[in-house]
Each structure stands twice: as structure tokens, then as C-alpha cells.
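What you see is the complex with one protein chain gone and the rest in place.
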Amino acid sequence: MTIELLLQQVLNALSLGGTYALLALGLAIVFSMMGLINFAHGEIMSGAGYGLWFVILVGLPFGLGIVAAVVTGLAIAVAMEKIAFRPVRSASPAALLLTSFAVSGIMQVLFQNLISPKGRPVAVPDVLTGSWTLGTLHVGTIQALSIIVTLALLAGLTVFFRRTRMGIAMRAAASDFDVARLMGIRANAVIAAAFGVSGVLAGAAATFWVAQRGSVDPLMGFLPVLKAFIAVIVGGLGRLEGAVAGGFLLGFIEIGLRAFLPDDLVAYREALTLALVILILVLRPRGLMGRARESVR
Amino acid sequence: MSALVVQDLGVAYGSVQAVRGIDISVERGGLVALLGPNGAGKSSTLRALMGWARGASGRVAFDGEDILGWPPERIVRRGMTMVPEGRRVFADLTVDENLVVATVGRRDRATIAADRDQVFALFPVLYERRGQKAGSLSGGEQQQLALARALLSAARLLLLDEPSLGLAPKVVDTIFERIVDLKRRGLTLLLVEQNVDRALDIADHAYVLANGAIVMSGPAAELRRSAGLAQAYLGLERESAA
Partner (left out) sequence: MKRRHVLGTLAAAAALSQAPLAQAQETIVIGFGGGLTGYLAYYDGLVLNGAQMAVDEINAAGGIAGKYMIDFQVKDVRSEAAAAAVAGNELVAAGAVALISPCDADPAIAFAQPAQAAQIPVIAPCASTPVLFAAVGDYTFQTYTADNLQAAVSAKYARERGYANAYILISPDTPYTEKLPLYFADAFQKMGGALVGQGTYAFGQQDFSAEVTNIKALDPQPDVIMTSAYEPDFPAFIKQLRAAGITTPVIGSDGIDSGTTLALGEIAEGVVFTTGGFPAPGSDLEAFYKAYVARYGGAIETDVAPFAAVAHEAVMTLAKAIEAAGSTEGAAIRDALAAMTDFKGVTGSTVALNTPNNVALRDVALVRVTGGAKEHLGNMQPAAADVPAP
């Protein structure tokens, strides 16, 4: 394996891991406030993909499509919180989980019946389907952009979480929701904001995902969000930095196995990925950055 | 005039009745102690006042307004807050960030900076540690941060749940001094304590709670002098432990 190939695979891992990180961060933000693993997160992503698809379908430029994806992700996430989760917020974690399964199933059927069970093609402009050449490295434009935008988003979020009152309040609510309310933080506002941020991140992830696969279908969000869920667990449930680290780690594990496993073992790489994840959890039962939680609501 | 009037307050956890119809009143600017052995229902009372407990019944008037059933953030924005048992500072946030969070509910943004300076003057150790993660502070420092946080939320009435719990005696001194400072600054305080003598030293008035009911109450000085208190208290403790 030459150094170029190695670098290439590192970029591959950064790009894939970055997408997982965006999704995992969204899951973790919501979990940290509500104790809810939102299984309908994948449908936020699919919905955002349909937003992109629709804008292109009516003939508007791709750039507007990206905006539409992010705005759709935001809108679906906030609406989901208000309509589905707010009424059952104080219910048991199991009830919340079941609600999210129901929301997920309903949205899949809606996409299927209102749009199509079949993937809807999304034409990606030629400027995005090409590649950048850095010396002997070829980096797909979408791949490069996904790395850059992911890092920019994570940097932006870091600033938001460290420097703004709302961001700091959200971190406080993430670490102890009940006490955050004692500081005057409005539960409704901060949870809506958490869903909003998770929706924006899902919208950004959806853009790369759709641009890379060229279509959007009702089940599109399921698999990446499943991976993101694994990333959240690996990173430490409810730990925002942990989710990001878990996402990147999963990206590196997956790409590493696919790149370096001998041919006859490649078929087992999903199992090997999970085995590695379990190993991490055996060594660190609370995940990479996990620690005991005091309260969950 | 009373800042806080509690009438017939009950708290139930399912079929367990933790507090059974108690009456408490706290004068504006006063410091009232709520005493009682472990498991008496003191925390349950405070939690119910703050909107933290489901299953609360009765009437709670804060500055004349019936607040029972309000969400905590609404109560806080009216001017009453709680320093919960066990301090519960935001461990991952720095001292500064903890204080920022406390001001989120405030509308008078202009005065926040000045209030923050005053808080630092009151708790100089927090100023020294302001960039440090709250989780890395000592217990006493965390308790001071919890007090400072409540103060910065511009509350007029503070509910304190066992602020001396788990602290070294010297640190307890500091905390009690700060509580007296708060009273001097005009705050109204309802103090839950197991440290009976210290609490009675600084309180105007006290209630003794056992098994969810008020068993004794009166001016702090009288209660302290009453020969019955220690006995009653100890007896209760034995009784509730049995």
C-alpha cells in the first residue's frame, strides 16, 4: 500500500466518518436533553433529501436545493418535536422510544404513498461530480466538500456551544435538564432548539448523502442513522463530543476494514465492525467519553 | 407581608405520601429554616414548591400568586429559585459558563455584568476559578457556585436544600456566612438543613418536619431555647429510623 493510497483512504474515512458524526451529534443532542434516542432521525434525513429533490425537480439551482434540504430538515425536526414528542415528553423512556418508532414508520409510509416507494433521482450538477487532484490524490468534489463543510459545521457548532448564551444553555440542559430549568431555561425552547440543531445537521448530512447516491427514497435515512446510533453509543450516550468522536471512529473502522481486509474476509466486515464496537464497549462500558448521568428527562 | 405562603401542601409518590398537608409561611426578607430528620419530606417540599415534583397538592402562593403547577422555569422567571440538594453544578461547563446559564431567564440584560461583579465580590474563590470546569471544583466551591448561580438568576426568594451536606466544618462556616450575606442583601430564604444548631443560629423562624408533617414551629430563638427540641428531634429521628 503506497502512501497515496493510505492518504486516499484517510480522506475516505474522514468523509464517511464526518457524515456519521453530523448524524450522531444530532441524535446525541436530543438524547442528552430528553433521554430519547430518536429513531425517526433517519426520516428527518430522508425528508431533507426530498426537499433537495423537490427544488431540483421544479428547476431551481442545486445551491437552493442545499438550502431547501437544511430548511426542510430543520422544519421536520421542529414539527416532529412539537407534534409527536412534546405531548409525551414526561412519559417513560420506553414510551418515548416507541413514539419515535411510530413516527419513523408513519413518515416512511407517507414518503412512500405521497411521493414514491421508488428512489427519486436527483441530478447533481457536473461541477460536483468531478474530482479535485492534489498531486497524485484524486478527491471527489462531493467528498472534499463534505469534509470541508462537516469540519466547518462542527467548528461553527463549537463556537455556538461555547460562546452564545443559547449554546451554553443547551449544554447545561444536556448535562442536567432539571437544574437547567431552575436557571430559567425554558424546557420547550431548549428542546425545540435541540431538535432544530439536529434537523439542520441531518439536512447537511442528507445533502452529501443524496449528492453521492444520486437519488432519495423513503428508506434512505435508516442505515446511516443506524450507524450514527452506534457512533453515539461508542462515543458515550449523551456526550456531544463523544458522538462526534464516535462518528469519525466508525468511519475509520469501516473504511479501514474495507480497504485492508483480505478478500475472503471482506464479507464479514460488518460483523467485524460491530465486534470492534463491542470490544470498545467492553473496555469502556460508558463509551469513549461517557460518564454516569445524574438525571434524565 | 409574606413572600411565600404554603397551605395544606401534600406530595405523593404514587401511593407513598411523603408530605401530608403542611402549612409554611416565609416573611419577605426573612430566613426560615425547615428542619427534620432524613426522609422527613424536606426535599420533597422544596421540589414541590419549585414545580419539580408531580403529585403535589394544596396551595402555594409566591408574592400573592398561586404558582403550584407552574413549570420551574416560569417560577424562576417570577423570582424564586432553588439550590438543589447535592449542588448539581453543570460539571462540564466552566464556572463562568455556569454563571452565564443562570442569567438566561433574565430580561434585564444590562444589569447582568454588574450583578456578576457583585457575585464575584461575594465569592472571590469563584473569580479565581472562573475558567475551570465546575466538575473540578471542591465540594465547598461547588456549593458556592450553586449559591452564586441562584443569586445571578435574580431570584428574590431562595430555597436552599442542605447546603452544608458533605462539607468540611470550616467550609460549612463559609457557606453559612454567605447565607447570612444573602439575607443581608435583602433576599428571602427558606433553608433546609440537618445541621440544626447552625440553622437555628441564623434563622428567624423554623419548622420541624417529621414523617411528612410539621411537628414543631416557632421563632428560631425560642425553638433553640426550648428544652424539648433536641429531645423531640432525636426522638423523632429514632422513631423515623425505626
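Which chain is which? They are A and B, in the order written, and residues in each are numbered from 1.
The rule is short, and it goes like this: contacts are C-beta pairs under 8 Å (C-beta built on N, C-alpha and C of every residue); 3 or more make two chains touch, one makes a residue touch a chain.
Since the structure is predicted, the reported quantities are computational estimates derived from the model, not experimental observations.
**Student:** Taking the complete complex into account, tell me which visible chains touch the one left out.
**Tutor:** A
**Student:** Just name the one of A:Leu97, A:Ala189 or A:Ala259 that touches the chain not displayed here.
**Tutor:** A:Ala259
**Student:** So which of A:Leu60, A:Ala95, A:Ala123 or A:Ile148 would be touching the chain we can't see?
**Tutor:** Within the whole complex, the residue contacting the unshown chain is A:Ala123.
**Student:** Counting contacts across the full complex, list the positions on subunit A that touch the omitted chain.
**Tutor:** The list for subunit A reads 1-2, 5, 8-9, 11-12, 15-16, 108-109, 112, 116-124, 126, 129-131, 133, 138, 140-143, 209, 212-215, 217-220, 222-224, 254-255, 258-259, 263, 266-267, 269-270.
Keep in mind that, in the parts below, only the chains that are shown with their structure count from here on.
**Student:** Whole-Å distance, subunit A centre to subunit B centre, using C-alpha means?
**Tutor:** A distance of 41 Å separates the two centres.
**Student:** Over in the complex, which subunit B residues touch subunit A? Could you list them?
**Tutor:** 50, 52, 54, 71-73, 76-77, 81-82, 84, 88, 90-93, 97-98, 100-106, 149-150, 153
**Student:** Provide the residue numbers of subunit A that touch subunit B in the complex, in ascending order.
**Tutor:** Residue positions touching the partner: 90, 165-166, 168-169, 171-172, 175-176, 178-187, 294.
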